[in-house]
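Only one protein chain is missing from this complex, and each of the others stays in its spot.
Moving on to subunit A:
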Amino acid sequence: MCSSKRSVEIIDTSGGCGASFAVEIVSDQFEGKRLLERHRMVNTALAEEMKDIHALSIKKAVTPTQWQQQQESTNTPLTSQ
């Protein structure tokens, strides 16, 4: 899981302790894979880090095409700062 990653967004949901995260990932490597397989890819990539993370929530694991569709169907941005 490397070079072709398009976009990763990580949100610290721990309230400061740094052990709880929500992630949204857009990658063309997800193409043709079921959601379970996509999550497994992310878990594998984060295997080392998972030892120190209490909770990791994969909010989105989508392909660029799916991402585009979702962006078009919702006009509101996912996160704002």
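As a convention for this text, a residue touches a chain if its C-beta (ideal position, glycine included) is under 8 Å from a C-beta of that chain, and two chains touch if they have at least 3 such contacts; residues count from 1.
The rule we apply is simple: contacts and distances are computed from a predicted model.
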Undisplayed chain, where the name is taken from the UniProt record, one of "39S ribosomal protein L51, mitochondrial", "Origin of replication complex subunit 3", "Mediator of RNA polymerase II transcription subunit 21" or "Glutaredoxin domain-containing protein": "Glutaredoxin domain-containing protein"
Subunit A, residues in touch with the chain not shown (by the definition above): 1-3, 5-13, 17-19, 21, 35-36, 39-40, 42-43, 45-47, 49-50, 52-59, 79, 81
